[in-house]
Structure formats: C-alpha cells, structure tokens
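Before we start, here is the structure in question, set down as structure tokens.
Of the protein chains in this complex, one is absent; all others appear in place.
The first chain written gets the first letter, and so on, giving A and B; residue counts start at 1 in each chain.
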Amino acid sequence: MDVLVFFINKVLVAGTVLGSIYALGAIGATLIFGILRFAHFAHGDMMTMGAFFAFLIALVFYHYGIYLPVPMGFVVMPLAMLLTIAVALGIDKTVYAPLRRRGARPVTLLIASIGVTLMLQGLIRLFFGTGQYSFFDYGETKSIFRIDMSWAGARPITFTQPQVLMVIVTVVLVLILNFFLTGTRLGKAMRAMADNADLAQVSGINTQLVVRLTWVIAAALACAAGTMLSLDVSLKPDLAFNIILPIFAAAIVGGLGQVYGAIAGGFLLGFAETLGVFNWSTILRPLAGVLPDWIVIPPDLSLVPTEYKLTVSFVILVITLLWRPTGIFKGAST
Amino acid sequence: MPLIEVKNVVGGYGGAPILNGVNIAIEQSDIGVIVGPNGAGKSTTLKAIFGLLKVTSGSITFEGHDIANALPDRLVPLGLSFVPQEKNVFTSMSVEENLEMGAFTRRDDISGTRDEIYAMFPVLKEKRRQPAGELSGGQRQMVAMGRALMSKPKLLLLDEPSAGLSPRYVLEIFEHIVTVNKAGVAILMVEQNARQALAFASRGFVLAQGANRFTGTGPELIADPEVARSFLGG
Partner (left out) sequence: MNSVSRAALLYLGLAVFIVLVGLWQGPANISLLLLQSTAFALVALGLNVQFGYGGLFNFGILGFVMIGGFAVTFVSYPVSKTFWTGEGPIWLLRALVAFAAGFALVWGARRLPLKGGWKAALMVLCYFIAYVVYRSQIDPAANYIEKHDGFIGGLGLHPVLGWIFGGILAGGVAWIIGKIALGLRSDYLAIATIGISEIIRALIKNADWLTRGTLTVSPIPWPVPTPGDYQDHGVAPAVSFIYARGGYLALALVVVAIVMFLIQRAYGGPWGRMMRAIRDNFIAANSMGKNVTARQLELFVLGAVLMGIGGAMLVSMLQIFDPGSYQPINHTFLFWVMVIVGGAGNNWGALLGAMLIYLVYTLSGPLSQALFYAISGWTTQLGWGAIPDIDSRSLQMRVFVLGVVIVLALRYAPKGLIPEVVRRER
C-alpha cells in the first residue's frame, strides 16, 4: 500500500500536473498550426510572458496586503490573459500579418516566430534578469492537502492546493474550448478554416477574424499554462525553451491541427516524462524478501537518469515524426 | 439590366494574364454554361468573379454593384455563392456543420433553408451527423451545393459540378441544378460535359485562350456547325 501511495504521489500527481500544462500549451500551438500553418516557436515565450504578467499583477495585490484563500496567481489569471492576448494580437499585426499579406510561405512565418522568441526572451530577461521568482515568496503559503491513508497503514497521499486548482482550471478551460469549437458559429468557422482554408474563404468566413480569434485562444491558454507552471514550480525567464519542444512534441504526437490530439499528446508526454525518471526500485523493494539472495535490486532503477527527463519528450517527438508524422491519433493530412 | 455582367475582363495570377477579355451576362432566370478547351480560362473566369484572382482591367457588376476584386466575405452577403471543383467540403466536419458554414454570413434563422436543402437532398438529412469526408463523391457534391445554397444566393457559380462523377450521378446533379434554377437562383457553371450541359443552358459561352469565341443560347450553340466541330467533338 505504501508503494502504491508512493506511486500516486510521484507519478500520478506529477504526471497529471505536467500533462495539464503541456496540454494547454499544445492546444495553442496546434490551433496556430491549423489556422496559420506554421510552427509557432514563440509559444514557450508567450507562456513565460503570461506568467510574468500574472506575477506582476499578483505583486501589486501583495503590495497592498491583499491575500485570498486561493493563490493570487489563479485569481489574477484572467487579467494576465487579457494582457497576453493584447501582446499576441500586437505581434500578429506588426510581424506576421505583413508577411501573410505579402504571401510569404509558412516557413518564413516560422523563422519570424523565432525572431519573436528572441525579442520576447530578450525583453523578459532584460526586466527580470536570469534569476528565479516564486509567487510564494511574498507572504502567501502553498497549502498542502493530505489524504489520510493510515487505515491502510500507508503514508498519506499529498498534493498542493495549486495542483488541485491547476487540474480544475485545465478541465474548465478545455470544456469551454470544446463548447466554443463545437457549439458556436465562430468556433465552427475556426474548425472549418483549419480543415480547408480556401473553402472557408469561399464560404464568406471572415478569415481575418478567425486568425485573430486563434491568437486570442492560444495566448489565453499559453498564459494559463505558464502561470500554473510557475505556481507549481517556480518562475524563470528561461522557462520557455525547456517547454516549447515538449509542447511541439505533444502537438505532433496528437497530430498537428487536432485539438483533442494535443490534449492526449500533452498528458501522454507528461506521464512519459514522469514515468521515465521514476525510480522503479522503490516499487520492487517489497519483493526483496521474496527474491533469492543473488538478485539484488539496485538502488536506482529509473529508465532514464533524472537529468535526461526532458530528453524523453524529444525522443518520443523524434520517433513520432519518423514513424508517423501525422500523429498517432490519425492527424490531419497536411 | 442583367444580374451579373462581366465586361472585357483581363486578369491572372500576377504573371501573364490568363483572361484576355471575357464577356458574360446572366439574367436572374438564366442557366449559363461556360465551355471550351482545357486552359481556355473557364474556371479562371469563375475565380475572377469570386475575387480569387486579380482583375487588371474590365468590369464586373452584380445588380449594379462593382464587384471586381471584391473578396468573398463581401460577395456572399451580396448574393453570390461558389462551389469549387475540388476540395469543396469540410471533410472533418459533419454534413450539418458544412451547411452551417455556408450560412456563415447570415445572422438570421437558417433552419428553414436547411430544411429546404434536406428536402432537395434527402440523403444528406440521413447522414447529417456524419463527417463529410466519409461520403461518396456524388454525396459530397450535394453537400458542396447545399453549402453554397445556404447563403440564399441569387447567383450560384459551379466549377465542373460533374467532374469525377459516374454518369448516373452526372444526370442527377444536372437535374438538381435545374431545380435550383427553377426556384429562382441564376446559375453560372463551367462544364466539361459540354454537349450535355449546353442542352439545358439558356446562355452558353464558348471560351478559347481566355476570350469569348461564341455566345448564344445553349441549343443555338449546339446547332452551330462550327462550335460543334471545334468544341463539341464533331
């Protein structure tokens, strides 16, 4: 039983949290790909930027001594989302839209998005340096929940309040998005444009509007993902580069352009990373009494060493690209 | 005044012009058919009307509005609708959603129009929850036409509606086109099955090298020995 609790704490909780963040990021990346047809390399920086917006707004509240029963990061998230959306729309207008009007190929937009990455990264580091920040350094505490398992003779299952909220927020955002995409006129127009942009235009769908809407959704979700990641771990200016590849990996594994694929891909990678570095020897330890003496369970039995955690995602990414580039959930034929 | 009038239109994709003076005029009650050899600029003419390529000179007027180089999101509310030849359904979306997308520019209740279309194509009602990509070629063509009709157009542009269909479906599609026209929608279509299409055309246009060669009613053109020899295969 202790072993099971250990597994839940180490894998189930961590994997769910990481998966939620990857999923939210990957939805945005996959939507941008579906509508604008390029891999948006600045997505990780959009997440970092959103997180810093939330952090700044939260600081204002802390400054006035306002503390709420839920972490401030979650409360101010809508405001931070608005700011992130504004910046995303501004970037589209100044950088991407002129290129689109010129009829530039999608790969040119991809390179432009690298320029945007560099600009955002430069600016974020300019203002915040290279250090770490935490929402919980300003008098707010991270409450920890424990589910008592003593009836089973085991240690309690533990998770933090941000982790619970994070899963709730993710589920709510995904449900809203699902309703938007399947139940509203504009959401369907968005799917239509991702499906067949020429026909969408011919049908009289306002493609400019759909493009703007795509940025709104992608930016809002990126802000949520970035803020929640920094609430769970810490806020770092160079968060972006560690996260953009797993996010692309999740989007590609799920099939680029496929929203539900991106969600599945996000959780798949979140769990793959946590399982990859999970030390199986703890699970096997109860067997030590049963096994013959000549079999010794090594103290470290993780599949990959911890320093290679992110590499798990890259390996899955590369394998997916080579084995089935359209994604394992039968992606769009682009 | 004709419903749509295309006058001396010259245009192309930026390089050498593909259209070198096309003239087309259609009344509200007409079925217009554009025929001609490959590369004559038939589909290009439809695309020029629908703002999908650049018109460099000449004029296009629809009910008196100048619509040369206007984009589809302006044309659809005016009453034009276009069925492309290929990739003319949203494959990942259900039949019903395809129809809804056709009515994107409408802000009023669309259920009446949708029921009319289901009445015209009963098979679509049966399959309304199915993704359009899973339908057969003929059924997809019906979805495409249905989608275009959802905006309640005055003029329907069809690019080779019979392409790739079996003879049985070709006839069926043509019958539907005539029905739509009887309901008060003007038709302008490009057809490879020239003789068959001209037979029910009230206006026929024979294009060659991006310009009009012959113009007349369908039966007139079929009867014209020169048209028959050069363009209808004897």
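By our rule, a contact is a pair of C-beta atoms (placed from the backbone, for glycine too) under 8 Å apart; a residue touches a chain by one contact, two chains touch by 3 or more.
Keep in mind that what you see is a predicted model, and the values were worked out from it rather than measured.
In the full complex, the chain left out of view touches A.
Checked against the hidden chain, the listed residues A:Met46, A:Leu83, A:Ala249 or A:Leu268 yield one contact partner: A:Ala249. Mapped onto chain A, the interface with the missing chain covers residues 38-39, 95, 98-99, 102, 104, 106-108, 110-112, 114-123, 125-126, 129-130, 241, 245, 248-249, 252, 305, 307-308, 310-311, 314-315, 317-318, 321-322, 325.
Note that in this section only the chains that are shown with their structure count from here on.
Distance between chain A and chain B, defined via averaged C-alpha coordinates, is recorded as 45 Å. Residues 185, 188-189, 191-192, 195-196, 198-207, 332 of chain A are the ones that touch chain B when the two sit in their complex.
Interface residues of chain B facing chain A in the complex, by the touch rule stated above, are 50, 52, 71-73, 75-77, 82, 84, 87-93, 97, 100-102, 104-105, 147, 151.
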